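Let me give you the structure first, and then I'll get to my questions.
The chains shown are only part of the set, and none of them has been moved.
Should a chain be cited, it is by its letter among A, B and C, assigned in written order, with residues numbered from 1 in that chain.
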Amino acid sequence: MTERPEFVRELATDNAFGVVQKPLTTFERIWNQGYVRKAAILVVLALVWELYARWVNNELVFPTFLATVDAFWDGIRTGGILQRAGHSIRILLQGYAIGLLIAAIFTGLAISTRFGQDLLETLTSMFNPLPAIALLPLALIWFGLGTGSLIFVLVHSVLWAVALNTHSGFKSVSNTLRMVGKNYGLSGLGYVTKILIPAAFPSILTGLKIGWAFAWRTLIAAELVFGVSSGSGGLGWFIFEKKNQLEIPSVFAGLFCVIIIGLLVENLIFRTIEARTVRRWGMQT
Amino acid sequence: MTALLDVRGVTLQYKTRDHLVTATYRVDFEVLQSDRFVLLGPSGCGKSTLLKAVGGYMTPVEGTITLKGREVTKPGPDRMMVFQEFDQLLPWKTVKQNVMFALTSGARMSTRAAEEKALHYIDKVNLTKFADSYPHMLSGGMKARVAIARGMAMEPDILLMDEPFAALDALTRRKMQDELLQLWDDTKFTVLFVTHSIPEAVKIGSRILLLSPHPGQVKAELNSNGQDKIDSATGMALTEKIQRMLFADEVEQVHD
Amino acid sequence: ERARAEVNEIRAAQQYGLSYLALMVMEDQKLIEKHAKDGGIDLKVTWAKLGGPAAMNDALLSGGLDFASGGVPGLITLWSKTKDSPLAVKGVGALNNMPVELITSNPNVKSVKDFTEKDKIAVTSVKVSTQAMLLEQAAAQAFGKENFAKLDPLTVSLPHPEAMVALLSGSGAITAHFASPPFSYTEKAKGFRVVAKNYDILGGRATFNVVWTTSKFANANPKAYAAFAAAFAEATDWINKNKQAAAELYKRMANTNETIEQLMQMLNDPEIDMTLTPNKTMVTAEFMEQIGTIKVKPASWKDLFFPNVHNLPGS
């Protein structure tokens, strides 16, 4: 091998480092915005809905997108669909919050004692597969008819999913981080809130999302089964009523409302949380 | 003078599904107040495991570990640990917050005092510019330096350091070593230090424990004054003496 | 030529309960197949049991079902929604007349007028079920037409079993239940009082459940439709003539633990008729038109039903 010459160089000065990224085309720049891409997806979905519904051509089973939007505006203007949604959301939030609280207690116990872990695992595998109607008798004994029972059923649908995800997240926290936490003298609640929860946050967020979605499902379905007294119904009741009156576009308007709320919550709340936490911390790509 | 830390006949084992791995076998040593005690030994000989046992994370299957006369049963901020792993920083806290959090929750300091102290030590490890970065934006060596800053900032009774300087370049390493010695001069804390580098052991340590290969057993305990002193008996420098002791093994191994 | 164009399979659905006995007989004795053969076609019949009216409607309207069954208001709503479309749902015949009774555990309630805010009245579904509709009619009669919804705030949705349990257990969750047999039997046997009854509200024996299909199906498949109608008539006839056998058939088909005696008690109840004749359907239809649930009422009960029952003395 021929000997290459050695060399020593002068360094560039500090102010030269501000190299910028190669410029993107306008299209790339627009397409790089998540909400643009998602809006495009939504437009395509709406189009598919419209075209398929026209092809099916059965307003009583599957109304078109436009008919649904129409019914939705109508519902907003006259049918009080927003109040109904508000009513549902209020109950939902109560059930969700209580569910999270109980899940927190259970997983806290589960992570700090072996017995707690056995208890959580056993209860989850026993109760998680039970449908809401199975709880109806107990709900009626404990809370009677009305909001109390609804919330009870909501808690049931939120609790186990959140607890499972949180617990599994806790168990997956790296040994090193656990040791660091213990090293600081943290234990009990401090240890859970300051170490385990942030470290398991990706899992917990997933649990929160699933819990949220299942709370909606359960609420809509449960409003039909029990706990509703006339006059105070929410979105689920709205859908049921319209279905019985065969006002199918209004039924879909109700579901459309659920979808919109789902999109809003995902994109305004969960995305923001994600961006401010796990993404910022480099825990998720 | 009684020992600050007394490790007596400690055997440490890992029980896995299929094996029983003995990490160290009947190790004993004493660390006195203000010792700079170095654990030196080949890879996998159980240094980290020993440190974890002192830290209170593992219970010996044999023997006892006592700190200030009381048996070690659980971890605590009186024994601040700098781990070997790169993921020892809390990913959800910035560099500054990481150091501060240790101070506020471990040493129960006020936020203001903690911030001041944190910035002081972050400066000592040359990371002021990165005080507001999250750990995932740091290089390996920078993470290691944050952990060092955190450990030193805690100013604990006894500092347990597991190869803290392994990921540092020669220059930075020398600076860190000097900082550690400087701090020791100031506060005379006790440190239990694992390293792979013989010169580092000689420079940092006041007392050096040599461990045998896996499973770790005590092979020798030597004094150092940081100057690579010449042994009067053999006429060898301390580094050379230690090297000999290690290399003896190699010769044996090669001829196995 | 026509026969070849017709379907070779029809799908019919029942719900749960003794109301649907005629359909069970048709299923068990393969009466539709028999009449189809007589009419010169080979017909396979698939029977489904559905849990509620929502699935029934969806299935019928999406073409997954040919014959559906359920309560009278359900038929009227469907009729009104589809009357101008090719589907044009109409009734094939009534299943029965049955008493539906508002039963209360509150000793202070002697009539519909005595309910107060403290009372809770269980109906299968608030506002939309047969029972809720009956209650509104009762309210209209008691408080005047414009006050038909006066009792609605007291109603709660609760399936019959839960409602009965709640009433019997005296938990106070509900104080009244709009019940149909066999639940009304049990509640009356426990000494609870009847304060209203569909026969009184509607002015006579009234049809409880009906069977319906779309005009589209009936027109495209006249032979299959005829076979169904004939089988339906034969089954109804057979039940009235063979009550013991019918009770046994029900016990076997429904896999129930109710005793033959209990079933016989119901079948022999003079208040219950198994008949194809639609009764008092127009009363309900008119009421629904008044309160705006449907926009236009049928001109006569015959508008609601296919011609095969037009010769019967319906109303």
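Methods note: a contact is a pair of C-beta atoms (placed from the backbone, for glycine too) under 8 Å apart; a residue touches a chain by one contact, two chains touch by 3 or more.
Note that this is a predicted model, so its numbers are computed, not measured.
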{"item": "Overall composition (this structure file), stated as a label formula", "value": "A x2, B x2, C x1"}
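Convention: only the chains that are shown with their structure count from here on.
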{"item": "Graph separation of subunit B and subunit C (steps between touching chains)", "value": "2"}
{"item": "Chain occupying the most central position, where position means C-alpha average", "value": "A"}
{"item": "Centroid comparison with subunit C (C-alpha atoms), farthest chain", "value": "B"}
{"item": "Between subunit A and subunit C, centroid-to-centroid distance (C-alpha), Å", "value": "41"}
{"item": "Intercentroid distance (Cα basis), subunit B paired with subunit A, Å", "value": "44"}
{"item": "Junction residues of subunit B - those touching two or more other chains", "value": "none"}
{"item": "In subunit A, residues with contacts to at least two other chains", "value": "none"}
{"item": "Touch list for subunit B against partner subunit A, complex", "value": "52, 55-57, 74-77, 79-81, 83, 85, 87-88, 90-92, 101-102, 105-106, 134-137"}
{"item": "Residue numbers on subunit C that touch subunit A, as the complex places them", "value": "53-54, 57-58, 61-62, 74, 77-78, 81-82, 85, 87, 120, 125-128, 152-159, 162, 165-166, 171-174, 293"}
{"item": "Subunit B-touching residues of subunit A, taken from the complex the two chains share", "value": "174, 176-177, 179-180, 182-186, 190, 194-195, 198-199, 201, 277, 280-283"}
